[in-house]
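A single protein chain has been omitted from the complex, and every remaining protein chain is retained in its original position.
Every chain is named by a letter (A and B) in the order it is written, and numbering of its residues begins at 1.
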Amino acid sequence: MNFKLSEEQELIRKNIREFAEKNVDPIAAEIDEKERHPAELFKKLAEGGWMGIPIPTQYGGSGADYLTNAIVVEELSRSCASTGFTVSIHVGIACMLILLFGNEEQKKKYLTPLARGEHMGAFVLTEPGAGTDVMAATTMAAKDGEFYVLNGTKTFISNGPLADTYIVFCWTDKAAGRKGMSSFIIPKGTPGLKPGEHFHKMGLRSSQTSEVVFKDCRVPKENLLGPEGAGMMNAMTGFDHGRVGISAQSVGILQAALDESIKYSKERVQMGSPIARHQAISWMIADMATDLSAARFLTYHAAWLKDQKLPFSKEAAMAKLFCAEKAMHHTIKAVQIHGGYGYIKGAKVERLMRDAKITEIYEGTSEAQRMVISGNVLR
Amino acid sequence: MPGVWVLAENRSQTLELLTIGRFMAGKIGTSLSVFLCQDRESAGDYMACGADEVLLLPEIAKDQSLDAYIPILSEEAGKADPDLFLIASTFRLKEIAARVATRLNTGLCSDCIKIYFNDRSGAVEMERLMYGGAAVQRVVCQSRPIMVTVPPRTFEPAGTESGRKGQIRSLKESPRSAGRVLERKRRERESKDIREAKVVVCVGRGVEKKEDIALARELAEVLRGEIAGTRPVTEELHWLPEELCIGLSGIQIKPELYVGIGVSGQIQHVTGFRDAKVICAVNKDANAPIFGVADMGIVGDLYDVVPKLINELKK
Partner (left out) sequence: MPDIVVCFKWVVDEAYIRRTSSGDLDFTSVDYKISEYDRNAIEAAVRLRDAYGGSVTAMTVSVPEATKGIKDALSRGPDNAVFIADPSFRDLESSQTAAILGGVIKSRMSCQLVICGEGSGDFYAQQVGPRLAEILGIPCATYVQKITIDGGQVIAERKAEDFVEVVAMPMPALVTVLPDIGTPRIPGVKDTLMASKKPVVTLGKGDLERIPEASLKTVGMKASRMERECEKFTVDTADIARFVGALQRKGVLR
């Protein structure tokens, strides 16, 4: 067993931390408040190769491993969970799916600008009536010669309003059940594809979320990602990768909660001593630090399995479940440690607590993770 | 002739080094020599302040920098074998000290804050800060001369003693150095350099909003001092310019009086003013760490204390 990161991974962690302190920390509160997508920040991330870390250099990526990507998502999320998440969904799902299932031409045409960070990707699966229950989706792709014609409405699509490349899942043969779903790469501007209503969220507010509506959207068959009918399998693979990203995001949130709690509890004096010396507070911090370590190990382990080309679906679900729930639990504690000051807008812990909640919901709710895990261990 | 040597760029630095030079020369039991390059009329003055010998450095051409003195200094030291060579820590002299030390094959204690004769070991011991001020390193030098650079304002300037005499010796011309000075540009400062201020009022996080800095500013005016801030107030909140940030990541000051207003007293900040002559603090929290490093502290709400203080000072 080896718990030590490589020298490159350690250096990359320091570099992204420095990047985040310089470029993300100063704007994190503002972009949350204004629900603003910081395009200038993503331009800088693209320049440093942070938008395509695990993608081979021949397709515009940086050629690092998936664990390195998790470390970067973690460090970005420690400064701003929205930023970490935007990178996570872009790389972990959009880029990874084209890398894994796209043909050479698709990789050149779509993956390369995505991995370079020139384009932004989105994962388009959820529908108003189909969240955890993917089978309840209703968006259809009807075959018409060399084309498919898509109709339907997708919702809660992260990067929905600003993506250049949409990875879209819909039925090509509803009757075939799980084998009847297919996935498509659809560039923005395709007639009939339109980002719909924009959502205002409780947390993760600078991440842009909207509906994506398809109305007689004609897509040539060469945009099919993988064979017809492979959509469900592609979606599940996407989730496995995405969940490692959400785990890393949760670890970043948890680390930030711990950082803030340690700092505040050492400074804040009540009843004659810093509150860090009060057992009620110091034990909360001890639990937080312990869960953070466990969360990080679960996440890195899942990423490491992926890098070793070993099965990691169960581990990704475990990491996602644990990290998300611990992030939520401890950000509430972090606000508690801060007392009234933690409830005021502008306190970082207030933002962390709002941001943490979504990690228990998206890319599979905690309940969905328990389904995956129990399905795996009760097999 | 062995002895203690002093080299500085100007009069005030020289006088400060004469203070410690005189003291160390007494301890070692030797004489005190001082180098003089520009204001030659100071020679008598320096002798009155404790120098036994004034060594006149030759004038150097306008396109030469102080490093032109390296050969003479090294050669003289080689001949005279001084015990201790005290040099002011200025940008130019720090380089010259290191280069002379290399030529003399000896050690150099940079930015020494304390120097004394250890009677037990019979050695000159020196202290300096390291790790950004978190630690004090104590060193001895095992070769001759012991070379030391001393930051300006570390010691009090030497006072005159009437009737003191000494000799003046002119040093010979020096070969030209390889570098040629093309131009000297005066440096413009954007804001007042608080390192020069005798009194500094420093604002910490206890101040609730930007407008309230006016209160601290008023106090600074009554004290005829300047205003500064902790890192959160300057670099994070930008209530004051970053060049007014005192601490490890900012600037280090050594005023006569430091007054912390609503400053908690984190070590990184404290490092920036640890050597102030008098440290005062106003904080409502009696247990704030600042009181552990202060000479005098007022425990109370700064919004109550500062106006009262201003009133009292105006009297």
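Couple of notes before you dig in:
Simple rule for what comes next: a residue touches a chain if its C-beta (ideal position, glycine included) is under 8 Å from a C-beta of that chain, and two chains touch if they have at least 3 such contacts.
Small disclaimer: the values here were computed from a predicted structure and weren't measured.
Although one chain is not drawn, the whole complex shows that of B:C109, B:C245 or B:V263 it is B:C109 that touches it.
Summary of contacts with the chain left out: across B:G132, B:G159 or B:P241, the touching residue is B:G132. Although one chain is not drawn, the whole complex shows that of B:D39, B:E242 or B:D304 it is B:D304 that touches it. Hidden from this view is one chain, which touches chain A at 7-8, 10-12, 14-15, 18-19, 22, 47-50, 53, 57, 62-64, 68, 72. Residue-level contact of chain B with the missing chain is found at 9, 65, 67, 90-92, 94-96, 98-99, 101-103, 105-111, 125, 129-143, 177-187, 198-199, 223-224, 256-257, 267, 270-271, 274, 277-281, 286, 291-301, 304-305, 308-309, 312-313, 315.
In this section, only the chains that are shown with their structure count from here on.
As a whole-number value, the distance joining the C-alpha centres of chain A and chain B reads 53 Å.
Against chain B, the residues of chain A that register as touching in their complex are 267, 269, 272-274. Considering their complex, residues 264, 285, 287-288 of chain B touch chain A.
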